[in-house]
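Got a structure for you, questions after.
One chain of protein is taken out of this complex; the other chains stay put.
The first chain written gets the first letter, and so on, giving A and B; residue counts start at 1 in each chain.
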Amino acid sequence: MSVPFVLFFVCGALAVAGAILVIVAREPVHSALALVLVMVALAVLYLLLGAPFIAAVQIIVYAGAIMVLFVFVIMLLNAGAEERTDFSRVAKYIGLPLGFILMLWAAHWLWRSPVGGAIGTASATPAASSHDLSVELFRQYLFPFEATSILILIAILGALVLAKREE
Amino acid sequence: MPILDHLWIILALPLAGAAINGLLGKRWPQSRVNAVAVGSVTLSFLAVLELVREFSQLTADQIPFVGTYFTWIIAGPFHVDFALAVDQLTVVMLLTVSFVGMLIHIYSTGYMAHEGGYYRFFSYLNLFMFFMLTLVMATNLIVMFVGWEGVGLCSYLLIGFWFLKQSATDAGKKAFITTRIGDFGFTVGVLLVFATFQSIDFGTIFKSLAANPISEVTLTTISILLFTGAVGKSAQLPLYVWLPDAMEGPTPVSALIHAATMVTAGVYMVARMNPLFSRAPIAMFVVAVVGAVTAFYSATIGLVQTDIKKVLAYSTVSQLGYMFLACGVGSYAAGIFHLMTHAFFKGILFLAAGSVIHAMGGNQDMMKMGGLAKKIPVTYWTMLIATLAIAGIPGFAGFFSKDKILEAAASGPHANLLLWLLGVAGAGLTSFYMFRLVFLTFFGTPRFDEHQVHVHESPKNMTIPLIILAFFSIFGGWLAARHFVGGPDYFERFLSPVFSAYAPQAEQAVGNPAAESAMAESPALALFHALTGWPVIVAVLGLVLAWWFYIKSPDAPKRLAKSAHGLYLLLLNKYYVDEIYAALIVRPLLWISTRVLWHGVDEGLIDGVVNGSAHVARASGGRLRELQSGNTRSYASWVLVGVVGFTVLLLVLFVTGVH
Partner (left out) sequence: MNVIPISYYLVLSAVLFGLGVIAFVFKRNVITIFMSIELMLNAVNLAFIAFARAHNQLDGLVFVFFVIVVAAAEAAVGLALVIMLAQNRQPLSVERMNHLKL
């Protein structure tokens, strides 16, 4: 019962609990906060997997910016509690069972995937440092990197245009 | 040998006349239409006369003279040539058909002069001549069938000539459909002939028949099937019902088609197929029975009818019965002889009736006639001569032919006393109702308003054919004059090669007039026997009774009708046969057509499939449309379905591919 195991199960449980909370919560704000919980738990798991940089990015960007944005909008729009209307028949009878099926089945196959088993016990590879990551980014993945910066630019512009009040 | 080498000319002339009049005659003056129609038939008749002359110079082994014109059908072993043949029987038929046809064409120029559709009438009439001549000259069953069907078609067209009249079109349909039933049997018979003999050519069939023994069952079946065609076409029991209704057509049509020629096609067919029939005694018996019963039955109906044409129609059915009776007892020559004399005197009877109707301004009811003898003398005298002939009064043509038939029925090799009895009784009834017709129409005081109806004699183009036919009604009989009146039986001798060439061995001696004259009777004794035979007695009896009923004591018929009211009604309504047929056959057939075939199959099944597939397409389209609900969550769910499906597919492919 080593620390990593415990950490994994705890964070895993937290993540799942958070996800279930997202579904179950009636107020959107509660769902948003539950999602933040999920992200934090995942960040810990990233750390466990030896990706500290990504874990930091997750917290800073995802949980810190995106979710904050979500909460801002919810608060701004005063999105109320969800009404209790009936689900569409398709959603009820096809969506839910299928969702479960997808989940379980993916889990099953992934469990049996050939990648399973202990990660190379022999090679105690160190965690990926930000140095290595940035080398990859600026060499092999330069084009997508620049493209995503333009994408962000477009998104900013789009958000500005869309959300402007009609004068 | 110009005509014999070109037999088709005899056919082509009326066909050309029909085509020219039919296509071009609409705006022509009547004189031009006449010229084409009457001219083509007259030329055809002259060609027949020339043919007879050439025929008389042929030697015995050249007969039958066959001219093959083109190969019509080749379907594996089934080979049909369009070929025409001439033998003695053909000559007799050709003469009768073309001569009487020509006279009736001439008569029609007068009768139809005031009718609309003049050109159409003559076109159909010429077309009829073409088909009838084809039938008579055919050398195989299929070409004969072409003629058979063709005359049926022309009969339909001509019965329904006044097609705007509902009863006329109904009668035309009835004729066609009723004969169709017979034709079905005929067709099956032809198929059976082909199956048995691998050929439908008369010569081939008859030679094969003489050479190889064929089972009697087969021959009987074939004969009876072919005879059903004759039952339809020649209006015997039970398919006679169309002939009285066919009187809806113009009177020349009744004369030509339903008295002289088309209805006799059945008799001709039986006579032509005599080798088959002679070897199937059961079939012959059937023919004789049907003929005799029809002769008697139809005569009983004719006793009480009041429409002049209907009386003649039932009389025709009856006389046809006699012809079949003759063939059925083996005396084919007698049957054909009666066919010929019947063409003469029945022709007169119908044409004269037409003359009477013309004189009476369209009235056909005998009860409204009377006292016409002085007013339309030519019509009267010719009709009287014809009546004497049909009644079988000695000296006139009918006597010789009817006497021959009844004698064959009494004492020939297939003789049958019961049939003879029916024949004699029928002869008596014939005499009675025919004289009844004459007395009602021409004698007594007029039973119509003389100021309303202007009675006048018919024009020359109507009376001259009557006179010519009357001549033949008297002297035509002498062709078969028997030895006791001093003449050899020309007719029988002439036709004997046809009827004895392929006859079964046992019967070779029959029909040989030489054998007859070798019989022990002396001419004078035979004459005495003939004149005091039963046929003559009943004929005279009929005349006397008719005179008594309709001249001496005119209310006797009414009293008799009252006292035998049930029987009278039965006869007047023709034994309710039409009503029985309607109930038993027509109505169920219509019911099946309407309920089963129309509602059930057509509307239910076929429309159901077509409409159903459209309905299915529509319904499924409607259902699929509901996918586009506007409900995004529903869309999301469907996306999910797609995703799951796709990943499963990928996984399956991956698993089966890799492992």
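Keep in mind that, in the parts below, a residue touches a chain if its C-beta (ideal position, glycine included) is under 8 Å from a C-beta of that chain, and two chains touch if they have at least 3 such contacts.
Quick caveat, the model's predicted, so the values are computed rather than measured.
Summarising the interface, subunit B meets the missing chain with residues 625, 628-633, 635-637, 640. Residue positions on subunit A in contact with the hidden chain: 2, 4-5, 8, 12, 15-16, 19-20, 22-23, 28, 31-32, 35, 38-39, 42, 45-46, 48-51, 53-54, 57-58, 61-62, 65-67, 69-70, 73-74, 76-77, 79, 82-83, 85, 87-88, 91, 95-96, 98-100, 102-104, 106-107, 110-113, 115-121, 123-125, 128, 132-133, 136-137, 140-141, 144, 148, 151-152, 154-156, 158-160, 162-163, 165-166, in rising order.
To be clear about the criterion, only the chains that are shown with their structure count from here on.
For this pair, subunit A with subunit B, the centres built from the Cα atoms lie 101 Å apart.
For subunit A in complex with subunit B, the residues that touch the partner chain are 87-88, 90-91, 94-95, 98-99, 101-102, 106, 109. Here subunit B touches subunit A in the complex through residues 629, 631, 633-634, 636-638, 640-641, 643-644, 647, 651, going by the rule given at the top.
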